[in-house]
Structures are given as C-alpha cells and as structure tokens.
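Every protein chain but one is kept in place in this view of the complex.
Letters A, B and C name the chains as they come in the text, with residue numbers starting at 1 for each one.
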Amino acid sequence: MRFEAPTTVSAAVKLLAGKAGVARVLAGGTDLLVQMRTDRVAPDLIVDVKRIPSLRTITAKNGAFRIGAAVAGAELGEHKALRKAWPGVVEAANLIGSHQIQSRATLAGNLCNASPAADSVPALVAAGASAVIAGPGGKRTVPVENVATGPGKTSLKRGEMVEAILLPKRPPRSGDAYLRFIPRSEMDIAVVGAGVSLALDAKGVCTAARVALGAVAERVILVPEAAKALIGRTVDAKALERLAAAASAACRPIDDKRGTKEFRIRVAGVLARRAAETALKRARGN
Amino acid sequence: MPLDANLDPRTHVFKVVGTRPLRPDGVDKVTGRAKFGADANAPGMLVGKILRSPHPHARIRAIHTAKAAKLPGVKAIVTREDFPNSVDASLRDVHYNVMAREKALYDGHAVAAVAATSAAIARKALKLIEVDYEILPHVTDVDEAMKPGAPILHSDMITEGVEPAPTKPSNIAGRHEFGHGDPEEGFKQADHVIERVFKTEATHQGYIEPHACLASVGSDGTGELWVCTQGHFMVRDTCAALLGMDVSRLRVTASEIGGGFGGKTTVFIEPVALALSRKAGRPVKLVMSREEVFRASGPTSSTSMTVKIGVTKGGRITGAFAELRFQGGAFTGSPVVLGAMSAFACYDLEHVKVVGYDVVTNRPKQAAYRAPGAPMVAFAVESVLDELANKIRMDPIELRLKNAAKEGTRSSYGPKYNRIGLIDCLEAARKHPHYKAPLGPNQGRGVSAGFWFNFGGQTCVSLNVNIDGTVALVVGTPDIGGSRASMCLMAAEELGIPYDKVRAIVADTGSLGYNDISEGSRVTFSTGLATISAARDAVAKLCARAAKIWGIPADAVTWENGHAKPSGPNAGNFEPLSLEDLAKKAAKTGGPIAGHYEVNADGAGVSFAVHLADAELDRETGRVQIKRYTVVQDAGKAIHPSYVEGQFQGGAAQGIGWAINEEYIYGKDGRLQNPGFLDYRVPVASDLPMIDTVIVEVPNPGHPYGVRGVGETSIVPPLAAIANAVSAAAGVRMTQLPMSAPRVLKTMDEAKRGSRRR
Amino acid sequence: MVQVMLSGPLKAAAGGQAKVEVEAATIHQLLSRLGQDHPKLKPMLERGVAVAIDGQIYRDDWLRPIPPGSEVVLLPRMAGG
Partner (left out) sequence: MPQVRVSTTINGDAVSYLCEVDETLLDVLRDRLGLTGSKEGCGTGDCGACSVTLDGRLVCSCLVLGAEAEGREIRTVEGIATGDTLHPLQQKFLEFAALQCGICTPGFLVAAKALLEKKPDPTESEIRFGLAGNLCRCTGYDKIVRAVQAAAAEMRKG
C-alpha cells in the first residue's frame, strides 16, 4: 500500500489514473478509514488531496460559491456568507457526525461515498448544486444528483476525482432547509433525510422549488411531484400537505436495522413538509 | 459486622465520612497517565487475535492451521486442542465459551487464536486458518427457542425444576418458581385485573473500554496477567483451572478498568492470551475490537414476560402473577432467577407467584448487567401497576404506598425484610418539586419503583502504618466507581487522621488474600466494613504499643481523634501519642504496625429506589425525548455523596438508553447486525437532561456505618418510568422495548384502530 | 427443630414441599441434613445456595448459628452485576 500527498490536481489525477490496483482519494477520511478498518476496502494507493491549495478554499463570485473538495464541514459552518446564502446546505453538512467528524468530513467525500442516507446530498440536490470532476480526460461539471448511482457506486470513471462543489447564485426571496430523522439527537446515520429549496415572487407565490429525499431509495432522489405541489401557488397548509403526500409516494425504501419501510415513507412526508416550512420562513425573510 | 450499638448514623457526627474530597487516583485519570487494560506493553510482546465463527450454529469438524503456521511472524496458534478435554463442572460452560469445543454456538464464538509479531500478520494468519463447519439450523428468539421442534443447542440439556423430569432434550435449561399464597384466589377478590405480555431486547453494558489483557507465561509455568476486570482473583482461579496451572503459579494484576457494569465479571480472552503466551514462550497482548465486544462478550438477556395483577377499587393488590421467559445466550445461567425473585420485591403481597424459564439460544453467553434480571421485570410489573392506577383513578405513588413492603413484610422471594427504605423513597418522590411540576404539550410523566438485593462476599484488606504516620491501604476489589475514595474516608474516620493521609491501592493477587469480584454493589459495603475492621485492628495494636511504651496494661489505653490516650486518671497522665509519634517509634518498640481483616461478609442491606421521568413525544415521527429525570434512592449511609450520585445518574442513563434506543438486532441469518456504537445507540450527552438525585438514608443494620450498596438499583426503575411516561404522552400502553420511533408510531396507529387501551 | 422455607427449584426438588422440618444448630448442619432427607436437593445444595435467617441473607457461611425459632429461607445462589 502506498501513500501520496500531491500538491496539484493534475498530479492527483495522474496518480489515481496510474497503474492497476485500488486507488482511493483521502479527503476527510471519516468514511474511508472506517471501511478500511472493517475490511470493506483495502486500497493499494491512498491519495491525500488536502495539500492541494485549490481544494481547501471557499470562493464566492457574484453570489455563486465554489467549495473546494477538501473543505471540512466545520469550515462551512464558520463561513458567514455561505451560511447566510445556503443555510440548508450548511446545516446538512454540520449534521454529519460529531464535532470530531465535522473537522474532517467534506461535502465531496459525503457525495462520493454514495450512501443513500448521506446528510449533505439531499440539501445539495435541492440547492441545484453541481460537482466539478477532474480526470485524465480533463474537467466536467455535473449536477450532484448524477454522481451517486447506487449504494457505494458513483458515475466517476477511473482516475477521476471531485475537485469542487458549486452552489448557484441564490435568487431573491428564496430559502433552503434540511431535516433528518435520527433516533438520538446526534451521532446517527439519517433514517430519513429531506432537503427543500424554494423561491417566491413578490406576491409570495412559489416560482421555483426542489425537494430531495435521502435514505428512501438506492440513492438520494429528486421528487418533482413534491415541487409541483408548491410551484404556482401561495405556499399554504394545503400545498404543504400535497408536498408531504407526494414525498411519501416517491419513496422506495428498504427495511433495515435503522428503520422500517412504513416508517420511512410516512416520516419522509413529515420531514419534507417541515423542511419546506423552514425554507419558506427563510425565503420570506430575505 | 453489624451496626455499632452506640452509633446511630442518622445522628452520629462523622468527621470525614459524608464529605466530598477529591479521589486519590484522580490526577492520573485527568492527565492520561492512568494505565488501563490496553495500555501495558512488554519486551518481545506478540499481538494476539481470535478467529470467530461467522455461523450462529455449526459443528466444527476440523480446524486446519498448517498454512497459517507457516506465515512468517506467526509464533503460536491455539484451538480447542490446547485446552483440557474436561474441567470441573462449575467451569464447563466458561471453558466451552472461551474456545469452541464440538460446535460453534453463536456468531462470534471463538474458534482459534493466533499470536504474531504484528497485528497485520496476525490478521492475515486468521484468514489462512480453514475451519470445516457443518452448518446447523439456528434460533435466536426466546419464544421460538422454547417451542418443540426448535433447533437443540445441547443434546444433554434436560429441563431442571420440572417434576417428573422430562426425557427429551430441550433449550429450556430450568424452570424456577417463587412466591406464596394462591394468585388465582387473589384475582377473585380483585375489582380490576390486568394481564399483559411484555418483550425486551438484549442490551449490552456498553463499557467504553474493550476487554484487554497482557499475558506472559514462562517455560517454568509461572505466569503474569495484566487485565481490566472486575475481579482479578476470579480471573486467576478460573484461568489457572482452564490451563491446568497451580493457582500460586499465576499472578493477576487488575489494571484501571474502563467500565464493567457486570460485563467484566467473567473471562473471555484471558485464558486464550495465556495459552498463546505459554505456547509461544513470549508475552502476548490481546485486545478485543468493539465489534468483538458486541458479538462475543456478555450482553444481558432478551425477554418475553407475562404479568397479571389484580387490585381492589381501594388500591389493594390482591393477586400478582408473572411468567418470565429469558434467553441467556448459548449456555444456562440467564438472570431469570434473580428477575423472578425481584419481580414483586417492592410489595407486601398475600398472593404472589413468579415462574421463570432459563432458555438457551444461539447468542453470546450472557454476563451480568447491573442488577441482572431486575430492570426487565420491573418494566413489566411497574407498567401493569401504572395501568391499574389509571384504571382506578389513583395517584401512581399512592397505589405503591398502599402496597409498599416495609420491615417485617414477607418478600415475594421468601425471607422477611428487616429495616428498609421504600416508603421513605416513595414519600420523598411525592414531595419532590418534579412530581408537582406542570407538563407541556405531548408530555407524559412516569413513576417506577425498583429494588436490588446487594451482596457481601469474600473480602480482605490490609492497612499499613508508614513511618510518617500516613497509611497505605491495600484492597483487593477493583475500583469501578470511585471506591478508593470511600475506603480512604472510612480508614481516616476510624484512625482519626485527615483523609489525604491515607492512600488506597488495588493490590494484585500475589499481595493480598482472596477477594470476590467487584459486583452485586458489594464494594463500599464489604470492602468498607473490612477497611473499618482492619483500621480497628491497627488501632488495637497502636493502643497496645502505647501501653507498652507507658508500661501500663493495654486495656488502659483508648484511641481518640488520632491519638492513644490513657483511658482514665488512674491509668496515668501520659502525653497522648499521635499516630505519627507511634509510627516513628514502631521499629524500636516491636516492629511495623498494620491492621488486617479477612471475612466472608454478610449482612448486606437491600436498596430501594423511586424514579420520576418526563418524556416528550413527537406525534408525527414517534420520537421520544427525556425532558426531566429524578432519582430517589436509599443509600443507607452515603460515604462519598458525589460518587453515590454518580451511581444514581449512571444507572438512570443506562436505563434511558435501554428504554429508547439500545437493542441487539439479529438478522434471519442469525448474525448480529449492529455490532458497533453507530447502530447500537447508547445515549449521547445531547440526548439527556440533568439527572436530579435525592439520597435517602435508612441505615442498614448489617454495616457499622449503615451502608447499603447503591450501584445496581439505579438501573432497575428507568425502563418502567420511561415506558409509563411515553404511554401517558402517547395515550397507549407501550409493552415492548426499545421504544424506537417506528415502534411508537405503529403502537399509536393500532390504538387509533381501537385495539389497545392506555 | 428448624422450619425451612424452600422456594424456586429447591421446592421442586423437595417434592414440591414449601416447608420442611430439620434438626440443625448451624447452617452447615442444616444443609447436610437436608441433603440426606431429600437426595434430589443434594446437587443444588452443592452448587451453592443462600440461606436467609430472619431476613438476613448469608451466601456461604456454614458456621453461622441458627437461633431457635428464627425464620429460615433457602434461596438459589445469587450474584450481581
């Protein structure tokens, strides 16, 4: 097993695309090291990307944000402008594990681990975020919902890595929020997660909405029907009830040690509605 | 050693007992210097790893270790062949559990072990060991295991306690019955009778320190073992028997212990480490991973219970019956007997009967978990009592007061009680501000009473006077809750010297007489009374020494606040001699001065408690949160109040976890699905409120200061207190633990469809 | 003469009798005589029992005297956590 800590993206890509064997990117490592410890993966090459400066920065350009792939969740929480613009995305990232985990875990890592229950991904999907992917064939940008393809599987090809997460410019009178169900008050993997982002016009009619659910399918899913329940209407209790029903209807969960099918279907609707209410409050606020 | 006639702990003014000094072993623990099980190393040390069965039930036809043995760096491999074919009957199950014999009986059962020069090589070697398994059908649920036709674990298991004895083997190891009178007769006199079935899942003690030890056996058969354990003398005797060693050949040192709660009162990896070390001729360090702790240490039983209680409109319990079905893993010995005995122990009953079944399943061999057996049964009994109180519209504490056991009551497990404090606890709970505080929306309040026996046991203490008049106190009971501080307090009290002039250490098995395990809430009681006796032994010698110096008869000298004094004017007016004075002269007046006491202590007093819990329910998601919690418990006499409170709070927190989130989840494949702290959810800091405590002190006649053990009772009431609170908030009776959100939602839905009452 | 109350599996092994009479001045005499009178009890007694005298439980204290007229209860071996 080899350990490399390149200082440029191109060097990292070259290493990842190099000779045969299992190569893994190490950013926060809070998933990778657990998988190594429990023999679920035995990499031949570990590429630590935390010494690549461009991956450690958060930059904002006329309202849009670029978050380097090695930026830890704690740093997101300390970035005032990002927290003000995308409270839903930041609170989702900050729900991943304890403070110890927050100091290490990254959005890109959470995305590429491709767990259907990933906390930050529903909020990123709702926000319409995209991922900048660097690889041997150059760079490409894809919507985040297209990165994970199934539990533990991504659409990244050999030698590719996520370089940054992009968050679009937030339209006026818009807000986002993320909620999850966990048995305790901390430290659990989401049994259900719901991210909502929406925008209103001057009269308070919803002009745009995206609703994403976690842990209710083989990957995070976008639920257009739930968004339709809001778009074109003033968001009242009726609309929110229809959103909840649409969210539940879209679920195709499994029974597992964390929750039952019925529970996930029902609570997905409850959390989608509550997240929409918070997003609505935030949208009316700014 | 009974309560001193002239000392009533309620009025006696203690000099240091009852104060809150800093513990003597504290600085090492806050600076990282304290050495726990995995913190020791030795020159030439090898790393041990255990190969565990992936199958819940399989015959082991053969174990091929040749390939593994050839791997460079592998120095020893042990299997069942390296352990004696037969051992004393009392150790048969431990012997089988430590290293699988004919069959692997649960997912995680040890099958072989390797010692190598590095962890990586040891892990690789395990993968090279080939085990020829014949997979057998398995059973993990207690009710399924009792059914005829269930896969049989032990072909020689004939149910005990059944007359005439059955002829066919079964998974029911024993039937146990307790009680007096005739409940059926009692139910006839009742206005209301409620019968319900309750289920609880298996839970783990959850100590943060995994089992760890460092074994070193020389070619002359002399061995050293460093281990985190609640009982290093038990470890010595058990390991010596399992390895065919003389007891004198093995010295065991108890490291600091990172939590036990009953789970470290037996052996798991220690005999394996010793066997590896003996075979390799080098020290071997063996540390369990967290996954191994969950799969292969000693969780407590999962249970299925039926409880039936009848009361009059006026709140008098006329009849009480319980049938308890406990599975204790792959071997006999689930805590169903103690559960059966404690079921109705809080109440003064004319007609009571409890039948308990001890059942085996393909799960790890259970070990004690803090008042073993009692929390689950209290959950069932105190839930039915709560439902009856609602039915007759009586305050739940009032209903318990009307039936509370007191001095002279014949307990449901047989003997009559002497002086006990349940009524004092019930009244203190009723007067507590918590009981009258208003409840918010979707909130419910639950009450529950609880009890534990507490025990004495074999105990030895030595107390050595140093030249500067300070004292070296030597005890043999590992300190799992701050007991060294309590021992120093009791020694200082008896000797009349400041607390910080005494230092207590836990000696290894070569330095002190045999001590039973630190369990059964026995340490402050037994080691306490032994410390007091050892101190009094030393005082007698100090007085004799002063008498010799003064040339007067020994009985003419008394001991007062740290000084030997002539007992009266006619004994002579000599200047009093302090402990330090006598210590300085000791060498020249006869030699070192020390006090000793060896005993099998009895007279332990039971400890009762009443808990109050407020729970808030999110009706849309079924999530339960504890908003307020109060513990009221009888300690007899609190030696160090901070650590008594600590036992109250720790027991409550474990109970809260047990009630809401903790459970062993087995798949259909018989494998443990959540062997880790991610999915075996113990409470975290943000789950809990502050836990308020009230220490009631009704002295125990069996101890010089009135001490009662407090360590275990505190986990008995929480399961029921929280279930009663959640049932009140949800408007439906919760009969299964843990009360996870999916289960709460499902139960509320069923209630809406009219199939459940509160 | 001492009246001994049996409970749990001990009662079953003594043919279901809840109370038995036996001549004994100490716990050790009590246990050995019980073993002779009720052979089925012997293995259980050997595995260890606790003896309660007037509410005070003694786990293994053979030489403990049994005051005349005291209430004696035999209990299974007990250990805590």
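The rule is simple: contacts are C-beta pairs under 8 Å (C-beta built on N, C-alpha and C of every residue); 3 or more make two chains touch, one makes a residue touch a chain.
Source: prediction; values computed, not measured.
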item	value
Neighbouring shown chains of the undisplayed chain, as defined at the top	A, B
Contact residue for the chain not shown (choose from B:F83, B:F233 or B:F261)	B:F261
Of A:E186, A:E241 or A:D255, the residue in touch with the unshown chain	A:E186
Residue in contact with the excluded chain [from B:L91, B:I665, B:V684 or B:M748]	B:V684
Chain B residues touching the omitted chain (full complex)	20, 22-23, 26-27, 29-36, 38-39, 41, 120, 205-210, 256-261, 287, 289-290, 480-482, 642-643, 645-646, 649-654, 676-678, 682-686, 688, 690-691
Interface with the undisplayed chain - residues on chain A	1-3, 5, 26, 29-30, 33-34, 36-38, 46, 48, 50, 72, 74, 97-101, 103-104, 185-187
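What we mean here is this: only the chains that are shown with their structure count from here on.
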item	value
Contact graph of the chains (line, ring, star, complete, other)	line
Pair of chains joined by more contacts [C-beta pairs], B-C or A-B	B-C
Approximate Å spacing (C-alpha centroids) for the pair chain A, chain C	68
Inter-chain centre distance, chain A versus chain B - centres from mean C-alpha coordinates, in Å	44
Computed distance of Cα centres, chain C from chain B, in Å	26
Sites on chain C at which at least two other chains make contact	none
In chain B, residues with contacts to at least two other chains	none
Residue numbers on chain B that touch chain C, as the complex places them	90, 160-163, 174-180, 205, 261-263, 265, 337-338, 340-341, 367-372, 413-418, 452-457, 517, 519-522, 600, 602-604, 702, 712
Contacting residues of chain C [partner chain B, same complex]	5, 7-9, 11-13, 15-16, 18, 47, 52, 54-61, 64, 71, 73-76, 78-81
Touching residues (chain side chain B, partner chain A) in the complex	291, 620-623, 625, 660-661, 665, 673-674, 678-679, 681, 683-684, 686-687, 740-742, 745-746
